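One structure is given below, encoded as structure tokens.
Omission of a single protein chain aside, the complex is shown with its protein chains in their original locations.
Residue numbering begins at 1 within each chain, and the chains themselves are lettered A and B in the order written.
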Amino acid sequence: MGEFGQALMNAATLIVSFDGDFLGIVGLSLRVSLSAVLIACIIGFPLGALLALSRFPGRGAAVAVLNALMGLPPVVVGLIVFLLLSRAGPFGVLGLLFTPTAMIIAQTILVTPIIAALTRQTVTDLWAEYGEQLRSLGATRADTIATLLWDGRFSLTTIVLAGFGRAIAEVGAVMIVGGNIDNVTRVMTTAIALETSKGDLEMALGLGIVLLVLALAVNGVSQAIAAGASRASQQAVRA
Amino acid sequence: MTAPSTILPLEVTDLVYEIDGKRLLHDISFRLSIGSRTVLLGPNGAGKSLTLRLCHGLLTPTMGAIRWGSQISDGKMSGEPAGALARAQRHQAMVFQRPVLLRRSARGNVEHALKLRRVARAQRRARADLALAQTGLAALGDQPARTLSGGEQQRLALARAWATSPQVLFLDEPTANLDPAATRAVETLIDGFHAAGTKIVMTTHDLGQAQRIADEILFLHNGRLLEQTPADQFFTAPQTRAAQAFIKGELLW
Partner (left out) sequence: MVAPRRQLGWLVFLAVFALATPAPPAYGERALILATTTSVDNSGLLDHLRPQLAAQTGLEVHVVVRGTGAALRLGVSGDADVVFVHDRAAEDAFMAAGHGVLRRDVMTSDFLIVGPRSDPANIAQLTGPTGAAPALRRIAETETLFVSRGDSSGTHNAELALWRSAGIDPRALAGSWYRETGSGMGATLNIAAALDAHLLTESGTWTKFANRGALTVLVANALANPYGVMLVNPARHPHIPEADARKFIDWLTGADAQRAIDEFTIDGQHPFRSAAAASP
């Protein structure tokens, strides 16, 4: 238990010390993952809703592909983005490799399928309930998507958190496309991998505990938001 | 409200509806005119709700025609059929057996419907409040719609319909889930719609309700329209044996 005790001490020390490098790592982790989640939501919400409401040939296959993409290995995404952004790749001239932007791109690719697939499910369920009423009211496709996304906001909050969890916890993609450059692209997970490779397992675990606290804090904040809103308008189904 | 002309009458000709090759409605033809309250009556599974949804445009007929406003002279209702149906639908509203309410306030639900009907933002609030007042929900405007009682929810659905000033109001078993008091309240509101000139087209399997509301009965059984009769005539002298049995409470299948 000595290692765990030491790890807890390290975590506590890191948190209370307000060490500049450490705060930089935490800040970059949040910035990269929250940006990726935001972009993934902007793409994934309408995409998922559209997929739920549209009928076209190959829709079943598209849904299956989207669901499968939820299981994309981060390393594979990292590799693909790396090859695309490499100087030898098609987008090499942008010079984005080993920058936070590259990390955001990779995590966006990881998170978007999760947001889109789960949104599709939520909207499909809501459409079953609301569809006739909305069509009776003359809702257009855009009206319908906006209405269903808004009415599904509590489920969508959970979906966003699932996406954020995946982004903040992954190491494979950001390690490859970010390069774990000190003060530039080092985030919590790559720092943990680095400390592990140095054999400083107590520090690695300490950082892991901080990451956990961070994830808890983000979840707590959004749950407090959702709870306030939910108390106000949680449905009381009366048959 | 602002429409100078009416979308009525509704002309339904040889309507057929099938799902997966199973024929649920057989060659139904009828004509609905302005002014009267029409009740589609029949046992469960007769095809009342299907007919209502087809008329409202929520379902597409397998065969047959649904034509609104054949007498309209300005020509707006003629032309490409789907467009004509959509234009006609703008002057209709429907209230369902289970009210579908959004996770918003009661007023928000009405305002949302007005927004979908492209009513200017500035007018929505006033029109919503008027509709809530008409349905006795003025005090509940800020309450989340889904926390209202069953009767209040159905009245809110009626307020939402009322706010959009429909020429035709479809009601699909609107009181099937309600207690007698709430049922009475809903029936009173339906009378109000009728008094204001809205065409009422309603389904029910409740004989008493049909007697209270109907000017005209469409009696359906097993996917066929057996009678279209003025209400007093239907209840005193039904023409078909199925209708006679139904009135006597000898439910038939």
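Simple rule for what comes next: contacts are C-beta pairs under 8 Å (C-beta built on N, C-alpha and C of every residue); 3 or more make two chains touch, one makes a residue touch a chain.
The model shown is predicted, which means the values in this text are computed figures rather than measured ones.
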{"item": "Residue in contact with the excluded chain [from B:47, B:61 or B:108]", "value": "B:108"}
{"item": "Touching the absent chain when the full complex is considered, from A:11, A:66 or A:96", "value": "A:96"}
{"item": "For chain A, the residues touching the chain missing from this view", "value": "30-32, 34-35, 37-39, 41, 86-89, 92-101, 104, 153, 157, 179-182, 184, 194, 196-201, 222, 225, 228-229, 232-233"}
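As a working rule, only the chains that are shown with their structure count from here on.
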{"item": "Approximate Å spacing (C-alpha centroids) for the pair chain A, chain B", "value": "45"}
{"item": "Complex contacts: residues of chain B adjacent to chain A", "value": "53, 56-58, 86, 89-90, 92-94, 96, 100, 102-105, 112-113, 115-117, 144, 146-147, 149-150, 153, 160, 164, 177"}
{"item": "For the chain A and chain B complex, residues of the former touching the latter", "value": "129-130, 132-139, 143, 147, 150-151, 153, 232-239"}
